[in-house]
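Quick one: this structure, given as structure tokens, is what I'll be asking you about.
With one protein chain held back, the other chains of the complex are shown just where they sit.
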Amino acid sequence: MGIVVQNISRARAAVIDGLAAAGVATVHEAQGRRGCLASIMRPIWSGASIAGSAVTISAPPGDNWMLHVAIEQVQAGDILVLAPTSPCDNGYFGDLLATSAMARGCRGLVIDAGVRDIATLKEMGFPVWSKAISAQGTVKETLGSVNVPIVCAGQAIEAGDVIVADDDGVVVVKRGEAETVLAAAEKRLANEEAKRLRLKAGELGLDLYGMREALAAKGLKYV
Amino acid sequence: MGIVVQNISRARAAVIDGLAAAGVATVHEAQGRRGCLASIMRPIWSGASIAGSAVTISAPPGDNWMLHVAIEQVQAGDILVLAPTSPCDNGYFGDLLATSAMARGCRGLVIDAGVRDIATLKEMGFPVWSKAISAQGTVKETLGSVNVPIVCAGQAIEAGDVIVADDDGVVVVKRGEAETVLAAAEKRLANEEAKRLRLKAGELGLDLYGMREALAAKGLKYV
Amino acid sequence: MGIVVQNISRARAAVIDGLAAAGVATVHEAQGRRGCLASIMRPIWSGASIAGSAVTISAPPGDNWMLHVAIEQVQAGDILVLAPTSPCDNGYFGDLLATSAMARGCRGLVIDAGVRDIATLKEMGFPVWSKAISAQGTVKETLGSVNVPIVCAGQAIEAGDVIVADDDGVVVVKRGEAETVLAAAEKRLANEEAKRLRLKAGELGLDLYGMREALAAKGLKYV
Amino acid sequence: MGIVVQNISRARAAVIDGLAAAGVATVHEAQGRRGCLASIMRPIWSGASIAGSAVTISAPPGDNWMLHVAIEQVQAGDILVLAPTSPCDNGYFGDLLATSAMARGCRGLVIDAGVRDIATLKEMGFPVWSKAISAQGTVKETLGSVNVPIVCAGQAIEAGDVIVADDDGVVVVKRGEAETVLAAAEKRLANEEAKRLRLKAGELGLDLYGMREALAAKGLKYV
Amino acid sequence: MGIVVQNISRARAAVIDGLAAAGVATVHEAQGRRGCLASIMRPIWSGASIAGSAVTISAPPGDNWMLHVAIEQVQAGDILVLAPTSPCDNGYFGDLLATSAMARGCRGLVIDAGVRDIATLKEMGFPVWSKAISAQGTVKETLGSVNVPIVCAGQAIEAGDVIVADDDGVVVVKRGEAETVLAAAEKRLANEEAKRLRLKAGELGLDLYGMREALAAKGLKYV
Partner (left out) sequence: MGIVVQNISRARAAVIDGLAAAGVATVHEAQGRRGCLASIMRPIWSGASIAGSAVTISAPPGDNWMLHVAIEQVQAGDILVLAPTSPCDNGYFGDLLATSAMARGCRGLVIDAGVRDIATLKEMGFPVWSKAISAQGTVKETLGSVNVPIVCAGQAIEAGDVIVADDDGVVVVKRGEAETVLAAAEKRLANEEAKRLRLKAGELGLDLYGMREALAAKGLKYV
């Protein structure tokens, strides 16, 4: 505790943007069904779809001091990712912090805790994924750390990992795997369109994916 | 496990549509305050109001194979109803399955688990009531069953039962009781309008429903 | 149980309206980070922002009889606040009760239980903060009390206390402290605007709030 | 609601006792991994291991009147199974009801709600599986039903079904399947002993169950 | 925040001990089914049965400083009652604090948060009712208050109120009502013994309590 790591590596901007375009569900599948944060993490307003490099924050319960420290470390295109050191639903973040973060080019916040001023955050277009919405405030008394490895909503995240977030939730891609995952995601998307058209035309998944034989082999019985 | 029942009975289309028009709260009251699924079951987008015949699915945790099997059993006007065999919040269903289901006339999905691609599902106008939104994908390895009796979010549901769902949640009506329940619901609705006007004019429920005497008899004291 | 207190004191209307304008997060901070109801209490539709005097209701689980009793006690500008005597997510309140409450000038409902007919309530513009949305109905068999002290979603509330509610949740202000809290809230708001402009211009919170020295004193290390 | 079914069929006593001896986990596997009640259902004291015929109770939240009605329907060897019509953790049952139930030969209680007087129940040797322990009392105002089909902790249960309960939780066996399930359970138990000895001697499950080939075929890689 | 009230009134020792002897369930009923803390509050070891005067603590999440302050205020026969200002499951209290509390005659701890060193606490015979067991430690940075009104696990508690706790949970009795409640509890206990004997002899509650007529009047049907 009490550490701020100042120099972190980030994935290439084009890769990050490509992952944003692919979206959470596709990216998650493309990396082998890994990396989804717990489903309690919901957007405070719908329609945002972003990706960025994680600036990680480990903060004590009920203490948002490290958010101020972290914002200094934000570069344009980053996403703040906060995990409390024990479960907490306090509103760590509101419109003033969002104003400051946006001024530095921050694309959003992922927080395994609470957030407030959500009407204003929506007006500002600042997206947040959180486990709670709460006006309950916090203090500034105890140190945490910035850009150290954290566990946020069930996923291990390191500074510089790529965070992808949309209405389906949040997924993390290891920085070193971002290019490979993007390639897999784009391949997956290319395949999906053809499948969508065939399904729309009434073809069954059972036939499109050739499942009937495997189902019969497992013993499926039609009665 | 491993059974697909192919021929199921359904209620009459006019009855089903009547129940949709009555809505969940009224239908629930009309059948004696029974049949509501647990309140964790929420629509992924608001404003949908549907009814249809249940095509039931019992599926293992983290395995959506049976959804593909079930879609073949769907007739126009049906609603897919999935219960995992143990608690699971994975995203069993997304836009490709929705495309396929809509191509068969499916009116929606009720799932005691998770769903994904919700931005696309909303665009498509495909309604889902679920306990979670999650991008976490599933496998296709283990059989479940289709059109067998299930328990979904606390209610026993059989294939062909009528499912009614709107912003208030989901209620199930036993197929054999659908006509009687509709009649009771319509009677209830007819009464409500008159009450609404009197309440709007300032009359108190205490007087409208004649509650004062019963309250006094129970011992209510005004101080 | 079984008591209805008829004469309650209320804060001045101008004070109540001032608290509504300040909003939940600011009011909560202004009174020393106290008074927030649990974060499970969410609005059934977003955008409402109200304040009013609490008409409190203690009701048995699954029994909404006391809501009818309470509405008679409502004056224009009041907010109904219901706490069940044990945890319950039933839909105690729907469009007919809302019609009646609105006819008496009621500004909204705060309920540590469920509510239904939410599509209609939204159309009517009647705001509700609840822990659940549920069509499950209730009976009218057992007495509760009106305008007695209750605990609602973790906060002790007395009749006549000021309730402030918006998209961030709900906060209670003791009636006797309402003027003092409003003054503190307005002072806080006045300060915030200047801070917002400086943060928007890129100044860091670390500098604006002069935090660097205190952080260093606690031992924060930049690496 | 408001129905008491007086004549119910039960499985043979020897079959029921055989299922008790097999235990919950084995019975659950023997019937194809079906029938387990949700894992929130825990014994109030450990070491009890019972089976019996279900006398089912559907009761309103916070109202235990039907327990008194149900006890009259109990025969020696029965188990009371109560499901509230909406979620409730009240203490529906305590030592007086247990005294009455034991006087009729009741073997235990399974309740998707709360129970109290647990120190006394333990002294009396009356076993209960519940989702909560709570001193919160209930009223006797509203009817429920006895020996109708219910859903308890996620499982559909009919009067006369066999309930098996031990430290692992609770499983229900359909009355008509009890003999078949017992046969399968006993076969399973017979096989287990030999396996246990081989595993104890250090043989690996990988070899005992011949899993290596299937794992390799799925692509498992040792590195 | 930041207040320590030093002089509090307590109920008479004999009354407190009488309430302990009556037990939680009986006391709760005797005061009109009020005062039970939420059922999440469980003893860390079973068999303790105590009553005492509440020394209340309002503490920030993750900060146990005020426990040290509170122990100075403890008199022999008191019970510490801690409510965090927002939900927290940290282990605020362990064997050293228990040693100190016992040295002052403290009878136990009720805490809507976590506790640790539970094996040692059991050895020491120091009883705790908590919502969690957690080794997660706390800091000493932020003030709270001692002997101010709090809400703990859903109940409003003032310093000097009587806390009764046993295996069924925790109930609070208002200091000013303690004598009346004890009288009602003792009357209730006296009645129970006779009922227990009759029920044990096989008499039904339906007859003992004369319920048959009321059930029939409500419409109960035997089929």
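Every chain is named by a letter (A, B, C, D and E) in the order it is written, and numbering of its residues begins at 1.
Here, a contact is a pair of C-beta atoms (placed from the backbone, for glycine too) under 8 Å apart; a residue touches a chain by one contact, two chains touch by 3 or more.
Since we're looking at a predicted model, the values are computed, not measured.
Visitor: List the displayed chains that the omitted chain touches in the full complex.
Guide: A, B, D, E
Visitor: Out of E:A30, E:A54, E:V81 or E:A132, which is the one that touches the chain we can't see?
Guide: E:A132
Visitor: Have a look at B:C88, B:A153 or B:A184 and name the one touching the chain we're not showing.
Guide: Of these options, the touching residue for the absent chain is B:C88.
Visitor: Out of B:A13, B:A76, B:M124 or B:V139, which residue would touch the omitted chain in the full complex?
Guide: The one listed residue touching the chain not shown is B:V139.
Visitor: With the full complex in mind, choose from D:V4, D:V24 or D:A70 the residue touching the hidden chain.
Guide: Touches the omitted chain: D:V24.
Visitor: Have a look at B:P43, B:P60, B:G108 or B:G154 and name the one touching the chain we're not showing.
Guide: B:P60
Visitor: Kindly note down the residues of subunit B that lie in touch with the hidden chain.
Guide: Contact residues on subunit B toward the absent chain are 60-63, 85-90, 134, 136, 139, 141-142.
Visitor: Against the chain that's been left off, what residues of subunit E make contact? List them.
Guide: Interface with the chain not displayed, on the subunit E side: 2-6, 65, 68-69, 71-72, 89, 91, 94-97, 99-100, 102-104, 114, 116-119, 132-137, 140, 142-143.
Visitor: In the full complex, which residues of subunit A touch the absent chain?
Guide: Interface residues of subunit A facing the absent chain: 1, 32-34, 36, 38, 85-87, 149, 151, 154-156.
In this section, only the chains that are shown with their structure count from here on.
Visitor: Between B-C, C-D or B-D, which shows the same interface as A-B, counting it as a repeat when over half of the contact pairs match?
Guide: B-C
Visitor: Could you put a whole-Å number on the gap between the CA centroids of subunit A and subunit E?
Guide: Result: the chain centres lie 42 Å from each other.
Visitor: Do you know which subunit B residues sit against two or more other chains?
Guide: Where subunit B meets two or more other chains at a single residue, that happens at 33, 36.
Visitor: Is the way these chains touch best called a line, a ring, a star, complete, or other?
Guide: other
Visitor: Where do chains touch, given as pairs?
Guide: A-B, A-C, A-E, B-C, B-D, C-D, C-E, D-E
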